[in-house]
Every structure is written in C-alpha cells, then in structure tokens.
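Taken from a larger complex, these chains appear in their original positions, while the remainder are omitted.
By letter and in written order, the chains are A, B and C; residue numbering begins at 1 in each of them.
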Amino acid sequence: MLRYANPKRFLDLSAALLPWLWLAAAGLTLTGLYQAIFLVPPDYQQGDTVRIMYVHVPSAWMASFIYGFMFVASVVGLVWKHPLADAAAKEAAPIGAMFTAVCLITGALWGKPMWGTYWIWDARLTSMLVLLFLYLGYLGVWAAIEDRAKAARAAAVLCVVGVVNIPIIRFSVEWWDTLHQGPSVVRFEGGKLAPSIDPSMLWPLLIVGLGCTLLFFALLFVRMRTEIRRRRIRALLAAQAGG
Amino acid sequence: MSAFLALVRRDLSLAFRVGGGPFLGLAFFLTVTALLPLGVGARLNLLGEAAAGFLWVSAALAALLSLDRLFQADAEDGSLEQLALGDLPLEAAVLAKCLAHWLTTGLPLALAAPVLALMLNMPAGGYGALVLSLLVGSPVFSLAGAIGAALTAGLRRGGLLLSLLVLPLFVPVVIFGAGTVTAAINGAEGDAAFLLLAASSLFALVLAPLAGAAALRIHLS
Amino acid sequence: MGFQRVEIRADGIACRRGERLLFRDFGLTAASGTLTEIVGPNGAGKSSLLRILAGLLKAEAGTVAVVADGRVLGRDDEPPSGLMHYLGHLDALKNPMTARENLAFAARWFGAAHGIDAALERVELKAQGELPVGYLSAGQRRRLALGRCWMIARPLWLLDEPTAALDAAGRALAAELIAAHLAAGGTALAATHEPILAGAAQAMIA
C-alpha cells in the first residue's frame, strides 16, 4: 500500500488510470441520468419531480462518503504522517463541499413542490447544512494557517472530530419526527438489506451513485496531481533561492 | 486620503489573510440563523414572523464576535502607537478600522440576507426593506462596537465585557431595523423606524471616531 | 527626503506610575545631529520617559517642546504630528503580513522617502521580504522595525532599546542607521543598556 503512496508512483499510476476513470464516470452517470429522465415512470405520488431524486440522493451519499474518505485520509496523515494522505484529504474537501451544496440545492428545489417550502429546519436538513459548515471550516483551517505541515495536521484534527456529525445525519431521520423521509434504499429488515423502493427506480439511482463515486476519484486525482506539481515547483524555487 | 485607504486595505487584507474575510462572517451568520430555529423548534409560521428579528439579532452577534480583536491586536503588538503617531488624526484611524470591519461583516451580511430570509420563510414584501435596513443600520454595529472595543482593548478576556458595553448600544438598532422590516411586511408605513435607523447610523458615524479615539488615548497612556 | 531640523527639550519632567514617582525634575535638550542615550537601571523609567516625549504618556509635571529655529512646534499640550518615530519594546509588526507588506503599509501611512526594496536591502532582509513576519527571528523583526524608521524620513527618532535581540552585525547596522540619520540633520534619543554610538550624549535616569 505504502509503495503506491509515493508521490512519483502516484503521478504515474494516476496518469494511467485517469482516462479510464473519466470514461467510466461519464458513461455511468450519463446512462443513469438518461434512464432517470426518460425511462423511469413518473412516481404515483410525486409525478415528474421524482426525477430530482437521481441527483439529490447520489449527491447526499457523496457528501457523506467524501467526508468519510477525508476522515480516513486524515487519520492516515496524522498517524503515518504521509504527505499524500494530507493532499488527498485537502483536495477532497472542495469536491465534498460541492456535492453537499448540490444536495442542499436540489433538496430545496424539490421541497417547494413537495412540502410547499424551500427550506425547513428539520433535523436532517439542518445536519446537512452543518456538514457544509464542516467542509467550509475545514477549508478555512487550511486557508488560515500559512505553514502547510501545520495546516495539514490542524485540519486533520478538525476532520476527525467533525466525523461525529456523520452518524447524526444518518440517524437524524430516526431520532426525530421529521418531514424528510426515512431511509428507503439502505434499509434493513430482519438483518437483511431490504430496499423499499421499486427496482425500476433503484437501478438508475445506484448507477448514478457509482458514476458519481468514480467522478469524485477522477476529480480528486486531477486536483492531487496539480497539488503535487505545485509543491514541487515551490520546492524548486526555494532551492534556487539558495535556502 | 491615501493613508486612510492604506489602513482600510491593511485591515481588509489581515481579515482575509487570517480570518477568511467576508466569507467567515457569512458562515457565522448562517450558523446562528441555523441554531436559533433549531432551539426554538421549526414551526414554519412562527419562524416566518420572527425572521426579520432573527436576522437582525444574528447580524448584531456576528459583528460582536469579531469586534473584540478590532483594537486588541494593534494594542498588543505595538501598532497602536504607530497609528497614533501618523499624520492622520487618531479619529481617522478609528474610522478606517470601522470601515474595514463593516466591509468584512456588515456589508456581506446585508447582501446575503435575502437568502437567509428565504430559509427562515420570511413573508414576501420584506426583502427590499431587509437589505436596505441592514445596509443602513449595520454600520452602527461596527461604529458603536468600535467604542466598546477601544475601551476594552487593554483588557484580556475583554470579549464578554465588550458585549456588555455594546449590546445596550445595539438594542435600539435591532429594534428599529426589525421594525422597518416588519412594517414593510405588514404593508404599513415603516418610515418612522427607518428614519430612526438612519439617524442612529449618522449619529454613530459622528460619535464613534471621537469616542473611540478618546478611549484609545486613555489606553495608550 | 529631507526634513526639518528639530531640537527636543524636556524640562522639569516628573513621571508617576501608579503610586510611585519614578523620577522628577528631569531635563534634557537634544539638538539636531546628536544622539542622546538614555541610561539607567531596569525599571528606572527610560521607557516611560520616551513615551512622555512621544506624547503617548502624560507627565506628572514638566513640559516637552519640539523646537525648530527657536519656534515651538505643535499645540500646547499635544506634540506636533508627523515629526517623530517611536520604536518601543514591541516591534509593531503584523505577524500575518509579510515583511514587504508591513513596510508597504508603513510607507503609505507615514509617507515614505525610500523604496521598500531599498529598505529591505538596507537592513539585510532581502531574502525574507516575502515571509510572514510571524516567522522571522527576534533579531530579524528588530531589523525590520529599524528599516521602517530608515525608510520614512522623520527628524526625531525615539528608540527604546533599538539593539535588543540584534547580533554584532545588527548592532553595527543600527549604529550606522542612527549615524546616517544624525548626519542628515536628524535628532535621536535611545534608551539603552549598552553604548550604541561612540560620542553620544548620555542622560541618566536614576
């Protein structure tokens, strides 16, 4: 594992992987969305607005998933002090913030026809907003600390602490009576996975979800490559300055 | 004038450098706006009626939270003496610092207010009044706040003392501001409240540099 | 670049901090072209005296006058503005801003006679220009503060231990800067525990 965690190796490996990643991400996402828009029948309750779900739900998943990813990267960065892990966490954050924003915006747009209002201070919606703040705070720490090594460690501590918010988002629907609906995909009955949603609606959702995951890694790799090159340039400049 | 602008620019760049500038103020505004309804319970109609008040109170608190370091940092690193010995009178320096503070807190809040009002479900009809009242009224938070900040600059943990000093000065502004918006929502004439708000702002504009500079001179000696 | 030649006169100054009278009947005349070293043991009141001269602290008794061609400048109870540099124990630098940005602000706040690059070069901080001041070493910060005085032409320098934290080269540099200031017709006073310039006048605070 650590063999591939060397920046040089990462550059080579990611260069080879990236075209395929882009291709798969675009293919899956577009297929899923195509099915969602043209093939899935309108919901018997929600009509055509249900199609928002195919953006809303995957981006909600991604928002949590990316935070989890950053959590793992931060722990690795803290424990093994690996610069690549720091870079991964740092570069994932803006992508996560973006997915969170997409989830919030699509949710708000969906809320107007469904609940009659764009926003309501319900537990899940609020905790999602709080997740956006966590992302912003994380980026804020990176921006506020000049020394990169220090910033990396401080941001990692924040990320690890902030992970408590993830289960709150997850369980908020069950802890409080809320307007937002409960889990219908990742749902357990008698210890078995038992989605309560029709397969014809489920499949496109899962396809878009997978596509977004690949999209995330593609974006992440591009950003990390830029970051690694930026670091090299800085190191070169410093060496030239005779430091 | 160039010295005045230099100070404004320095404070802005310090705010951007270490504090994230206006974005941080915005984020705080958002957070407080999120906390209040959570505690209170999110009944929509109740929230909508109270929205203008909430927003004005959050604006006051956001200003307050960033005020305590307004002069503290300068006092602690010796910059205050340099400001006092410039060619401009200390009053101008206070005004410049207030301007920079308002540009990073009050102004962005005023501009972002409609979004937050939407989130709190504020009735239509109040949006224009909300932005206008915040634009006119929020400078008081920076100006009156500067007086308190100057008075507490020498003190550690001045934060809480500061809030005690300035919150009474903020109270009328919050009342006038929220009043202006409520009047607009109800279609009533809100002129009285708005005029009082504008008057407070002008009054603060005149008074704050004088009082602030006087307080700083006390601190210096 | 040039400035007025001024003289500073203190007469019958008494200084009280809290209940304690630090000193009284202190007088001094510092003419253009001279450095006056203010000496005395720790806690004698050197820093307090400099703040009084700068108009930052009220004296318990006595008068301070800045004089040009026999004419007293400034209003009665306030020192004239635009004539002096005050460098205290603290360096008055903003940690988050780079060395260059700190100087750039000072240049516009006070109006500069020299360029920023020239000033950085003068105090041998060329390589540190883009570094946030918080990262500088104690001596580098002091150099930067001295560079600020050099950059902005003002006739009267009030320096509180200007050579604190400086290495041998830095002390020589400080002496050079002060000597050049005097040669240009400036006036300087410095509280210090070690001689700064050979031949400087000494004012003792007991």
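General remarks:
Throughout what follows, contacts are C-beta pairs under 8 Å (C-beta built on N, C-alpha and C of every residue); 3 or more make two chains touch, one makes a residue touch a chain.
From a predicted model like this one, the values you see are computed outputs, not experimental measurements.
When all chains in the structure file are tallied, the complex works out to A x1, B x2, C x2.
Here is the rule we go by: only the chains that are shown with their structure count from here on.
Of all chains, A has its CA centroid at the greatest distance from the CA centroid of chain C. The distance from the centre of chain B to the centre of chain C, each centre being the mean of the chain's C-alpha atoms, comes to 37 Å.
In chain C, the residues touching two or more other chains are 96. Taken residue by residue, chain A touches two or more other chains at no position, since every residue touches fewer. Here chain B touches chain A in the complex through residues 18-20, 23-24, 27, 30-31, 34, 37-38, 42, 44, 47, 118-121, going by the rule given at the top.
Chain A contributes residues 117-122, 126, 129-130, 133, 136-137, 140, 143-144 to its touches with chain B in the complex. Interface residues of chain C facing chain B in the complex, by the touch rule stated above, are 51, 54, 56-58, 81-82, 84-86, 88-97, 101, 105-106, 108-111.
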